[in-house]
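The complex is shown incomplete by one protein chain, all other protein chains being positioned as in the whole.
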Amino acid sequence: MTKAEKQAEEIREISGSDPWKCMKCGKCSASCPSYDEMDIKPHQFVSYILQDNVEALAQSRSLWKCLSCFACVERCPRDVQPGRLVDAARQLVVRQRGQDYLKADEIPELLDPELPQQLLVSAFRRYRR
Amino acid sequence: MQELRKRAGELLADGTVARVLAWRAGDLPYNPEPAFFETEAELEHLVYDGFCGANLSKLMIEASKLEGKTLVCLKPCDTYSFNQLVKEHRVDREKAYIIGVGCRGKLDIEKIRRQGIRGIEAVEGAELDGPEELTIRTFSGEKKCAYRDAMLERCHVCKGKEHMAYDELLGESRDTKDAERFAEVEAIERMPAKERFAYFQKELSKCIRCNACRNACPACSCRKCVFDSTKFDSEQKANVDSFEEKMFHIIRAFHVAGRCTDCGECSRVCPQGIPLHLFNRKFIKDINTFYGEYQAGTGSDEKAPLTNYTLEDAEPSVVRERG
Amino acid sequence: MQRIGVFVCHCGSNIAATVDVKKVVELVRMEPGVVWAEDYPYMCSEAGQSRIAEAIRTQKLTGVVVCSCSPRMHEATFRKCAERSGLNPYMVEIANIREHCSWIHKNTEEATEKAVILARAAIAKVNLNTPLQAGESRVTKRALVIGGGIAGIQTALDIADAGYEVDIVEKTPSIGGRMSQLDKTFPTLDCSACILTPKMVEASANEKITLYTYSEVEKVSGFVGDFTVDIRKKARSVDMSKCTGCGVCQEKCPSRKTPNEFNRGLNTRSAIYTPFAQAIPNVPVIDREHCIKFQTGKCGVCAKVCQAGAIDYEQKDEIITRKYGAIVVATGFDMIKLDKYGEYAYEQSPDVITSLELERIMNAAGPTKGHLERMSDHRPPKNIVFIQCVGSRCADERGKSYCSKICCMYTAKHAMLIRDKYPDVNVTVFYIDVRTPGKNFDEFYRRAVEEYHVNYIKGQVGKVTPQPDGTLLVHGVDLLDNHQVKIEADMVVLAAAIEPNPDVRKIATMLTASIDTNNFLTEAHPKLRPVESPTAGIFLSGVCQGPKDIPETVSQAGAAAVKVIGLLAKDKLLTNPCTAKADVLACNGCSACANVCPYGAISYEDQEVRAPGVREIRRVAVVNSALCQGCGACTVACPSGAMDLQGFSNRQMIAEVDAICR
Amino acid sequence: MSIANESFRPKIVAFCCNWCSYAGADLAGSSRLSYPADVKIIRVPCSCRVNPMFILRAFERGADGVILCGCHPGDCHYTTGNYYTRRRMTLLFSMLDFLGVENGRTRVEWVSAAEGVKFSATMNEFVETIRALGPNVRLGDLRCRS
Partner (left out) sequence: MYKIEKQNLTALFRKIAEGRDLYLPVESAGQVNFAAWDEEAKVSLDTTKTVKSPKDAFFPQSETLYTCKKEGKKLEVTQEALREKGFVVFGMKACDVRGVEVLDRVFLSEPVDSYYQARREHGVLVALACKEPEESCFCTAFGIDAANPVGADAEKPAGDHTMNQTGADVAVWDIADWLYWKPLTEKGEALTESVRGLLTEAGEEEVLAEQSRIRAVLKRLPYADLSLEGWGGDATKEKFDSPLWETLYRPCLGCGTCTFVCPTCQCYDIKDYRTKDGIQRYRCWDSCMYSDFTLMSAGNNRTTQLQRFRQRFMHKLVYYPANNDGLFSCTGCGRCVEKCPSSLNIVKVIKAFAKEGGARNE
């Protein structure tokens, strides 16, 4: 397994999503509020992972433009949930840089029961740079 | 007892019945046997007391084939079996004249012996209207034993004093129930699986395959039991200390599931004292839990649980899920 | 002792690649009763079958075991082969070493071992097989069609054409079905009503066809050739023999607020109503739930105005019991509910509609008399957006996993019709794929683009947002240009997925026809027997079996009719000889078996029973082998084991168990 | 699952209804959905043909697990067969459990003709369960041990 394949595999694993289920309908991109600011569009994100092109994703602006609003996750008819892939790619990059800012035991205090937990986690990971 | 003899005599005399099915006095104080009486003179040997535990309803299968009506004495719990046999077309209700005899619980001689009372010469107080205490004359003198303490297990969980079928009633019954019917089953259910297995292994390893349970059981009235039938490749007489015995008892209980009235004859007759009623009662408990309360032999037209269903029945996985 | 021949098939490499067939042959030779064993590349081929025939003759075989594919595939083939060679066909058993072995196991050693065990079980069974003779049962020369849509009508017409009586049971007050709701049909754009109405009239006029409208199937019993069906004829409250169909009652009815089902709730109707003008029968029904007379007891206007005196408030539901030889299911479809697709604002805005609603809007007899207008303010729309695949091809529980098949074509039709009639209206279609396999289908779609300039955008819509000004903001994406699209539409049309009519589950249960996870009825074989249900005597017509358009539905309807005709043309059917049989010597006559028999095949007789030392007359169970279908429920209910199932006897089953556990 | 059990090849008898799960197994086969070779299928016309004696017999003869597959309730080819099966097996399994037999050894699953995937998954899972339970020692007849 090449490094690229391994990374793609890792993203799939972290996200728990199956990019092969994608039927390229584009509903994710149609739903995305940050679409215009992204260089790699949400639906492309899926195909990049299918092609093991994680490097490009890691370099992309999109990674940091995704708001984690999960509109794409909510609406994806094929259960591919591109938002999770974006999130996973971001996590991969953060890990590589050794930038795990949040320690696991700090998280409980930060939790607001009103907020979706995943949003919270991804937001912290992004903005506390 | 006198009354019963008198009434039976009258019915014989006026031709209502051709014979009387009751109990004949034994040669020991505790061993009356089921018997047919055809003349008034014979009736002097008729006896009815606490040792008349045998359920006579099964004998009505053969009696139904005889000419004329048979007067049969049935205790409240026997009438359930009788009804069940009628429902299964084994007994002809028209061929029976039922005297529903009163019952104050039936006695288990083993329970008396277990209290250290041996060498029994005579037992007093076993009659229907007798006192609450038995007086037992033994080789080593007179002993006392509370009637209740000598009662069969089944009487402690009695289904009630009501006769489910009768042409006339004779004698007062007393309440004997002082234990929960399913308490024993529940206690076993609470054991860990390994203990349950060990318990039944120990009990069933006593089984000698004498078939007393089967042959006494009013529900086990098959002309040819599958365990005797060469057509099922299941005939078996060996008592092997492995699964064979369990298979016999599981299948026997399964075959009578939903038909068993819980009359307790199986446990009463087992020479090895195996608590065979537990198998049947477990099925009854499960049936009640899964499919709603059901009592075989009440005389209702209700379909038996195993020949019935509802769309919402529990799935077999319920067994696994309840742990 | 049997003389058994074992024939091991290679199935080309299907079996031989994973199962060492030579070894199987070698090992089964050791089994008791086996006198002959051989292998061959294709046992089902003519050459293979002749080897079996040859061995039956030369080896005087009394039993045959074929180790091959599933018995569901070739059991009949090999049984016929045995019969031709003078061996009772029921002396043949199949060991399924393909589907249950070679195809699922990779390890040759394991697969071979399993193949031998499966063969052993079959040999053990054949050792106890007895020759069985098929009986005969009669065929009632009458068919029942459930559902009066185009599928049902066409099936009935074709069956009637062959000279057989056929009844149609239709739930609604009129036959016609979904097709009667359509305005035009693709790819010819002819008027739906114009081609359907003549068929409806024909069905009603045909003396071989009896229509039971406003009726439902209540109970089905029996089996192929001899079904007994209870049909509930719901009280119409109008005497069909007196009504002239003048329509005065509907005009005068004071209760007018009931949503009009035929127009998909886009307008209302009276409580006494016919669903549409061309309804057949043209006799109204009183919707008792909304009728003032039935609800309050006061009114009775319709009775007063009916000159024919046809109104009958006292009418009761009627149960009609009839016998049929065959039953066709043609229960059709409905659109899925869109309550889970909040992003399309279907429940928020009246201007977001489904395609079927658009059909009614475009139809001259529809709620807008055929004028294209918004349901909110009745203004003509300027921009219309069509969204494809709403709920189709969906992996989650909101929608359906399958492609609804007809949406691409009807959307092209709608787009084209709108552009034709209203050239100023902009029409945009968001699609994922445009699927147009079919004669003249792609040409039709291309015309929409090339001739009518319909704007097709590849990409799905993310959200439809109703704006304060009454427009609908459509957020989409153009995947080919890779940019987001925002369109201010006046009307949004959703190509909602179709699903089998929800009633089909109940009907399938009554018919014991199997149904798949999407509630489509299962066919006996997906390729080779597409119009038959696995349950004998039950046939499938139309969308109840899977999504299809009108021409496909009509062809399947014809195919189902042919199958029905083929069945009804027979005078007798051979019955399955694997029926239950009671051993009178062991029978207690207790009725346990009869209590569980679903066919009422068991009765009791007082018979003289004789055996050594036994001679008595007693009640014993008797199985009517024409009624018995061989399920075996009775065999387990019987405590004494007196009841046994031929072909699957207790001893055979136990022999198989023993062989497997050996 | 313990490592000790890895070499254990259980014997599993699967009674399959001809109209649904047997066809489901065929579908699993034609879809090449594998499950362990430990599973051997016996074809029955309906799940209601399966007598508790067959199941006990299998255990007695050394089976480690017995699974019974029938049509989904409501879909029985013979209308009502599987309803009886459901009651019979519920009671039988409950009794076996009462006697202290591991309740994972017996199972009823409803698998339709269209559910090849479910058939394969069910068998895989069942074999796993039996492997974890280990050999059936409580029900076997000693005379059948080799």
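Going in written order, the chains are labelled A, B, C and D, and every chain counts its residues from 1.
Definition applied: a residue touches a chain if its C-beta (ideal position, glycine included) is under 8 Å from a C-beta of that chain, and two chains touch if they have at least 3 such contacts.
The structure displayed is predicted, hence computed values, not measured ones.
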By the document's definition of touch, the residue of B:Val72, B:Ala96, B:Val269 or B:Ile287 touching the omitted chain is B:Val269
Full-complex touch with the removed chain, picking from B:Ala8, B:Leu43 or B:Leu59, is B:Leu59
Among the options B:Gln115, B:Thr135, B:Ser205 or B:Ser317, the absent chain makes contact with B:Ser205
Logged for subunit C, residues touching the omitted partner chain are 30, 611-614, 658, 661-662
Touching the unshown chain, subunit B contributes residues 26-28, 31-36, 54, 59, 109, 118-121, 139, 202-203, 205-206, 208-212, 214-216, 224, 228, 235, 237-240, 265, 268-269, 271-274
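Definition applied: only the chains that are shown with their structure count from here on.
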In whole angstrom, the CA-centroid distance of subunit A from subunit D equals 43
Taking each chain's centre as the mean of its CA atoms, subunit C sits from subunit D at a distance in Å of 30
Among all residues of subunit C, those touching at least two other chains are 596, 637, 650, 654
Where subunit B touches two or more other chains at once, the residues are 226, 232, 234, 306-308
The answer for subunit B against subunit C in the complex is residues 65, 88-90, 220-226, 229, 231-234, 255-256, 303-304, 306-308
Interface with subunit A, subunit C side, in the complex: residues 343, 389, 393-396, 398-399, 432, 458-463, 475-477, 479, 482, 484-485
The subunit D residues in contact with subunit B across the complex are 52-53, 56-57, 59-60, 73-74, 80, 83-84, 86-104, 106-108, 138-143
